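First, the structure itself, so that you have it in front of you.
Here the complex is missing one protein chain, while the rest keep their positions.
Letters A and B name the chains as they come in the text, with residue numbers starting at 1 for each one.
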Amino acid sequence: MNRATPAMLEVQHLRKVYQDSSRTIEAIRDADFSVGQGELVCIVGPSGAGKTTLLKCIAGLLAPTSGAVVLEGQPVTGPPPSMAVVFQEYGRSLFPWMTVHGNVMLPLKQKKMSAERREELVRNALAAVDLKGVEGAYPWQLSGGMQQRVAIARAVAYEPHVLLMDEPFAAVDAQTRADLEDLIRVLWRRLRVTVLFVTHDIDESVYLGQRVLVMSHAPTVIMEDVPIDLPEDRTQLETRSMARFGELRKHIYSQIQLAKQGWRPPAS
Amino acid sequence: MRTAQTTKVRARHTARTFIWLQGLAGLVGFALLLEIVPRSGIISPDYLPPFSTIMVALFKEIKTATFWTALSDTLQAWAIGLVISVVAGVVIGIAIGSSRVLRSLTHSTIEFLRPIPSVALIPLAVLLFGSQIQSTLVLVVYAAFWQVLIQVLYGVQDVDPVARETARSYGLNAFAQIRYVIWPTTLPYLMTGVRLAAAVALILAITSEVAIDTQGLGKEITDTESGGAVAIMYAYVIVAGIIGVIVNLGARALERRVLAWHPSVRLDAAEAGA
Partner (left out) sequence: MKNLLPPPRRVVIALALPVTLIAAWWMTSADSQSFYFPPLQTILRTFAKLWFSPQALTNIGPSLWRLSVGYLAAAFLGVAIGLPVGASRNLRNVLEPVLEFLRAIPPPVLVPVLILFVGLGNEMKALVIVFGCIWPVLLNTVAGVRALDEVLAETVRSYRIGRFARLWHFTLPGASPQIFTGLRQSLSIGIILMVVSEMFAARDGIGFVLVQYQRTFAIPEMWSGIIMLGIIGIVLSLLFRAFESWLLGWYHGLRQSQRAG
C-alpha cells in the first residue's frame, strides 16, 4: 500500500462495545485498515465476527465506541452521501409499496439534479445490473436474485464513491450467487467504484477481492490483510480451479481456524 | 454459568418493571390532569368533576345495590350474548366451511348481511321485547356472531387438505375429523374471533342500555346524566371502561396463549387488529 496517496477510506483503530441490559460485549476490539480508491476489498470472517457491526460503523449507521472512520479525508459521523449500502436481506430493504423504478429512484430525490438526469441514472443502473422490463413491477413479484439486483441498481444509481455490501449473496441460491458475483466484478470495473464486500464465504472473498481482510471472531481484530494475486480477468470456472486460488483459500481458512482457537496477531 | 443466566433474567425483569412504572406514571398523570383541569376552571366542574370527587362518588356507589345489579345486568347480557354468538359461529362456521358448495352458496349472503349495523335492529327489538334483556341479546348476537363466523371460516379454510384427505381415507367420521383435524387448526382463528366478538358484544350491550334503556351500566349513565348526578355518572363511565379493559386484556391473553402454539397464524391475528 502506497501510504503517500490518500486512501479513499480509512478505518482507524475502530472499537465497538455494546451495553446489553446485563453485560458488556466487546464486538470489535481493534479494526485498523485502509482502502484505496477503486479497490475491491473483501472482509471475511466466521459467524459472530462482528462483520455486520463493522460495516454499520463504516456506513455511519452505528457510532464506534472509540476510533474513527475517515472517508475521503472527512470523518464519518452519520451516513455520508458518497456511500451506498447493499444489505443481505434484500426482501426487507426494498419498499414493497413502490415499483422497481420507484425504489431505485427514491434515494436520488435527495440529491439535487434534474428529473431527466434522475431518469437516466435509473435507466442506466437497471441496465447495468441486467434487469430489463421490470421497472413497473413490484419487488415481491420478482425472484430473490432479481430483488438483490434491484438493491444493487439502487446503490449504483446513487453514484456512490464507496459501495458497502453486507453479505449480499448469503440468502441466494448458488447459481444466482455466481451470476451476481460476476456482476459485481463487472460493475466494479466499469464504474470504477471502491467496494468493501463483507462475506462469510471464503471462496467468494478470494474470487472477488484484490485484498482479503481476515477477521477473528469477537472481540474482533483484523487477523491478516491478504493480497490476492490472481489475474484481473476472473471467471468462475477457470479462476476457481487455479492452484493459486486453492493456496489462498487454504491460507485464509487456516487463519480463521487459528482465530477460532483464540489466537490473535501480536499488537502492532 | 448460572449466574450469567440469572443476571440476564433479572435484567429483563428490571426492564419490564420499568415499562410498568412508565405506564403507571402515565395513568397517574392522567388522573392528575383530571384533577387539576376542573379545579382550575378550564372546564367547569359542573361538567367534569375533579378526579377525587369522582372517586368518592365511585366508592359510595359501590356500596349500593343499584351498582351491583347494574353491573351484573350488563355482564349477564354480554356473557349470554357472547356464548350464543360463539356457539352459533363455531357450529355454523364449521358446517359451512367444510363444504365447498355451502361456502360458495353462502358467501354472498354473508358478505351482504355482515356489514348491516346491528343498531338497525333497535326499533324492531324495542317493538318485540321492549327494554328486556332479549333486546340486548338481539343486538349483541347479531354483531358478535359475524366476528366469530368469519374467523372460523378462515380457520376451516386453512386446514391442510392433505390432512383432511388422510383422515377421510382412514374412515374417520365427521365428528372425528372435526376433533382431530379441523378443530386444532381452527382454534387459534376462533380465539381471534372471540377476542373481537367479546369487544363488540360489550359495545352493543352498552348500546342497548343507552339507546333502549335496558337495565345495566349504560342505563345508569343515562339516568344519572339526566338526573344531574354528574360525579356518579363519571364513576359509572370509569367502571364501564374498566370492564372494557378487563374484557380486552382477558381476551387478548387467551388468544395469545392459544396462538403461541401456532406461530404461522400470528400475522393473520395481527391483521385482525390491535
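Brief remarks on what is shown
FYI, a residue touches a chain if its C-beta (ideal position, glycine included) is under 8 Å from a C-beta of that chain, and two chains touch if they have at least 3 such contacts.
Keep in mind the model is a prediction, meaning the values are calculated, not measured.
Set against the missing chain, the residues B:Ala57, B:Ile133 or B:Ile221 yield one that touches it, B:Ile221. What chain A contributes to its contact with the hidden chain is residues 56, 59-61, 78-79, 81, 83-85, 87, 89, 92-93, 95-98, 106-107, 109-110, 138, 140-141, 158. What chain B contributes to its contact with the hidden chain is residues 19, 22-27, 29-30, 47-48, 100, 104-109, 112, 114-124, 126-128, 200, 202-207, 209-211, 217-218, 221-222, 225-226, 230, 233-234, 237, 240-245, 247-248, 270-274.
Definition applied: only the chains that are shown with their structure count from here on.
For this pair, chain A with chain B, the centres built from the Cα atoms lie 51 Å apart.
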